[in-house]
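Here it is, the structure in full.
One protein chain omitted, others in place.
Note that the chains are named A, B and C in the order they appear, and that numbering of residues resets to 1 at the start of each chain.
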Amino acid sequence: MDWKIYDLEDIDNQWCPGCGDFQIMEALKKALAELELAPNQVVLHSGIGQAAKMPHFMKGNFFNGLHGRSISNATGMKAANPELTVIAIGGDGDMYGEGGNHFLHTVRRNPDITNIVHNNMVYGLTKGQASPTSSIGFRTAVQTDGVFEEPFNPVAVAIAQGATFVSRAFSGYVDETKELIKRAIRHKGYALVDIFQPCVSFNKVNTHKWFRENTYFLDEAYDPSDRDAAMRKAFERAPYPLGLLYSVEGRKTFEENLACYAEDATPLYLRERKTSAVLEFIEALA
Amino acid sequence: MDWKIYDLEDIDNQWCPGCGDFQIMEALKKALAELELAPNQVVLHSGIGQAAKMPHFMKGNFFNGLHGRSISNATGMKAANPELTVIAIGGDGDMYGEGGNHFLHTVRRNPDITNIVHNNMVYGLTKGQASPTSSIGFRTAVQTDGVFEEPFNPVAVAIAQGATFVSRAFSGYVDETKELIKRAIRHKGYALVDIFQPCVSFNKVNTHKWFRENTYFLDEAYDPSDRDAAMRKAFERAPYPLGLLYSVEGRKTFEENLACYAEDATPLYLRERKTSAVLEFIEALA
Amino acid sequence: MNVLPRGDFRDVSLVLCGAAGQGVQTVEELLVQSLHKAGFHVFASREYMSRIRGGNNSTEIRVSRDPVNAFVDRIDLLLPLNQGVRENIRERINEGTVILGDKEELGEELSDTSGRFIDVDLLQKGRDIGGKVYVGVVAAGIVAGLFGIDKSVLYGFFEERFADREEILRKNRRAVDVGYETGGRMKEESLLEVFLPGKGSAKGTVVLTGTDAISLGAVAGGCDFVTSYPMSPATGVLTFMAEHSHRFGIAVEQAEDEIAVINLALGASYGGARPLATTSGGGLALMSEGVSLSGATELPVVIHVGQRPGPATGMATRTEQADLDLVLHMGHGEFPRAIFAPGTLEEAFYLCHRAFNLAAKYQIPVFILTDQYFLDSYYDIHPFEIGHLSIEKHLVESTVDYQRYVITEDGISPRSVPGYGKGMVGTDSHEHDADGHVQEDFHLRKAMVEKRLRKMRGLRQEAVPPTLIGPEEYENLVVAWGSTRHIVEEALERVGRDDTAVLHFAQVYPLSEDTEGYLRKARTVVAVEGNATGQLAGVIRRETGFEITERILHYTGLQISVESVIDGLRQRLS
Partner (left out) sequence: MNVLPRGDFRDVSLVLCGAAGQGVQTVEELLVQSLHKAGFHVFASREYMSRIRGGNNSTEIRVSRDPVNAFVDRIDLLLPLNQGVRENIRERINEGTVILGDKEELGEELSDTSGRFIDVDLLQKGRDIGGKVYVGVVAAGIVAGLFGIDKSVLYGFFEERFADREEILRKNRRAVDVGYETGGRMKEESLLEVFLPGKGSAKGTVVLTGTDAISLGAVAGGCDFVTSYPMSPATGVLTFMAEHSHRFGIAVEQAEDEIAVINLALGASYGGARPLATTSGGGLALMSEGVSLSGATELPVVIHVGQRPGPATGMATRTEQADLDLVLHMGHGEFPRAIFAPGTLEEAFYLCHRAFNLAAKYQIPVFILTDQYFLDSYYDIHPFEIGHLSIEKHLVESTVDYQRYVITEDGISPRSVPGYGKGMVGTDSHEHDADGHVQEDFHLRKAMVEKRLRKMRGLRQEAVPPTLIGPEEYENLVVAWGSTRHIVEEALERVGRDDTAVLHFAQVYPLSEDTEGYLRKARTVVAVEGNATGQLAGVIRRETGFEITERILHYTGLQISVESVIDGLRQRLS
């Protein structure tokens, strides 16, 4: 499938020239096209932030919801209609700050969704405050003495919470990012793709160059099914490992655990509830 | 100091006979007394749940706030007056469910507070629904097909987030629990004490007996400063290790990082702001 | 000789009390089921502490040959199963109250009241049978005996539960027998007699709680997705839906917090489900931003709010009607909504059904306001008629050029869902264009605000009118909403004035257009509300300009009683 099928006409893209977000969008469009998914079979969920504007710049069904809540929306959507491909997109502030609790528990719930996080280590849209992943010492107009909080470690937390697909990419490597996204979408269950993404406007520390110099790809020999090894990798900092850190297959998804799909795979909107069933039930009470 | 100094007169304790909460309270009272802390130097913060009722059953300053929010209250309190000993108490639902995001980020912030979690793997006060730490398969009136979510792993998440004191106890071992609480209080920075606690009314799986049979103490040789080892221990399940899993000293606390304490250690309520300073400032603008 | 009912009352009000976890609930169920099976109309209402064990809780059971459905202060027969009877019960004991208690358990506890104490050695009897657990059953046996219920009905209760536990079954039967004998002796010894002759009319009725009625209404309304975070008193609806999730094909999930609850629900709604969220005050407050999201995205959702006293944690297991203002104004920005507040089990069922259709039609959040009293109380009613009910989906199949937010005359844009048709469905929390894409166009903004708010017209036209109970030509009007309906009705009946009517609001927003007319017709209007500030009166004044100065406000944490309403009305009606 030509990935241009995912282009949206007449859009006024709001990202800054040079922003890593463009490359992530390219990787995502290509991944979807290569998986032969038609745009109307794809649902893009996002929150609020620069990253989260993505659904306004590419084709697909979309639900651009609140800051921090898109994985909950995505989980609900997937549960209502497991036939669609559901992707939740947002920034590091969105997913790990405001949305931290949903991140923690969505991992446990394991819906079959792909969670793409544009990790630029800063709040872009609100003009450059620290995000949960900002480095110690990072100075901003709010963090005037520099960040002192220990940076949030999304990959380690995801593994600790039992995620079955935990990966990291860098927007500068479009092909590799695309491949990772494809694997994430194909993975049955919750899949995290944390993507380093330079914010050219507000993060003058973690730049394109910095990410290139401070990352490396996991080698062929690396076994992503070894959780202890994955955890050690997850703790590595500068240089950060890129690729699939951890993955196991076979865990049941959220949707599969729901009573409504125990015997019937039909999406909910296509079902009819018989009032007679309710009547029977009430009469049985008497 | 006699630990009875922490007794409250004329109380109608609302816990069920046989509940592990009693033993945790005993351990806490003893720990405080042995540290020679007077009740009016201690501040007990708690949320909502059976565990969170603790401040109504023992002496001390207390702020019994909302479900899930007590560590934020405690952090604010500590920042307003770093001279006091601040302890945040709650259940597994309170701290890891509703309060999950504050747990994640308070660890990063590192206020000098002690966080005691009564982990009974169930929602006690609301009558027996699954909690984030309930085991897979645990059946309740809501989880009628049994829990399918991966249990929340508080110790692993705390370590992943950079906590500097992560420990686990079992209420049945009062002395050991007391010692751990003492160490946690003495630790400078955020200290987690996750305490297994049998709920005799609603958790018929993880009973006193079960916890005794499914836990063991870390031995003398164990080095709590080794993070990789701690992480491996944190992933162990049944039998679960008890004791201090991970600890490092020396990280600056939240309070120490605040501008207001850069030059002056006085608690905020004792300070006076000079209106003249404001005037000077405004005049300098002209 | 104590004969019940007393005076001119037609029902017997029986109050059981005891510590949590001591089997009081079994006694309650046994009695209610047996009395109902025997043909009596029953009403039962519980008040309980926020604790799992100990303390002292109570259940009022009213028994009558006529339908009965409201909470009264009057206690005809008090059965204190444990010591520690609380002040709220003690205060309700008067000369007419017969207390059946065991001095061994109670000591001198209730001897300082004006009630007539009949000492029964319940503890000894229980021990004789096999332990303290049988005390309650003996007590129930006494009551059953006094009411002349066939023993086999009580036996049946235990047979169902302990079919395969012969020994326990035998002992329970024995406890029933002992109770019966004791009751019989009381009658013989002219100590106590219950005189409710003839058959009750309760045959063919079913006993349901408010929780049941709400839940069944949701099922009838096509609800297929339920998310919640446990919170008293709203957890029952979650439990009901979970219990029957396989039967009706419902997705049920307990979320990590209430923010997830509302966002899971809205995600599901976007996907085409008909979601229900159930919560109480604090949890509701946390959904405030999510409700605003429903407003902006025009995604239907039904939210059940079981009210309890606030602010903050307040009284977790108690009752109040103080979240109307919150529900009406929660969520930032301006968007339409509808709020129901059922007063009867039938209203709970039909309005909950209606809520799902209304939410789907107008693509808005719809609230059902109940409270602890309403949810936990139960009485018998005729099964709901449901042949005429339909589930309206209001969905369209999308074409390639489908646009989600087309501006229309009535404000309603045809709604599709992803996967349904060839088009795509865009949904956005920003101000957006017809495709759902974010746009900073100030004319569009204005048009979209107006489009959304235009739905209020339809909602107002469809608003359920308040129910007038009593004379069409009234001088005085008693305004009530939600759970106080039966209480106010019974109070007015007892006050016995043919110049006074009740106007009960089962929909509190938007108000039906005839509201003002009803109010202006009256000389005196009195509002009865379970809060301290008169919230419905406030809404009425804001919406109609009509000020209700006379108010009977109740905010103790307990439901207002028929007697309190009577007192209040006597003071306020000349």
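Just so it is clear, a residue touches a chain if its C-beta (ideal position, glycine included) is under 8 Å from a C-beta of that chain, and two chains touch if they have at least 3 such contacts.
All of these numbers come straight from a predicted model, not from anything done at the bench.
Across the entire complex, contacts from the unshown chain go to A, B, C. Only one of C:81, C:98, C:120 or C:284 touches the absent chain when the whole complex is considered: C:284.
Here one chain is not drawn; of C:24, C:326, C:355 or C:434, the residue touching it is C:326.
If you put the hidden chain back, the residue from A:28, A:86, A:130 or A:192 that touches it is A:130. Checked against the full complex, the one of C:69, C:245, C:313 or C:357 touching the unshown chain is C:313. Where chain B meets the missing chain, the touching residues are 39-41, 43, 45, 48, 53, 55-56, 59-66, 69, 72-81, 83-84, 101-102, 104-105, 109, 254, 258-262, 264, 267-273, 275, 277-279, 281-283, 285-286. Although one chain is not displayed, its contacts with chain A can still be listed: residues 12, 14-17, 48, 50, 64-68, 97-98, 100, 123-127, 129-130, 132, 141-144, 201-202. Counting the whole complex, the residues of chain C in touch with the unshown chain are 49-50, 87-88, 259, 281-282, 284-286, 288-289, 291-293, 295-297, 309-316, 318, 320, 322-323, 325-326, 328-335, 428-431, 440-443, 445-446, 449-450, 453, 531-533, 538-539, 541-542, 545, 547, 555-558.
In the analysis below, only the chains that are shown with their structure count from here on.
Look at where the CA atoms of chain B average out and do the same for chain C: the two points lie 37 Å apart. Taking each chain's centre as the average of its CA atoms, chain A and chain B sit 31 Å apart. Counting only residues that touch two or more partner chains, chain A has 101, 104-105, 109, 254, 259.
Residues of chain C in contact with two or more other chains: 245, 252, 256-257.
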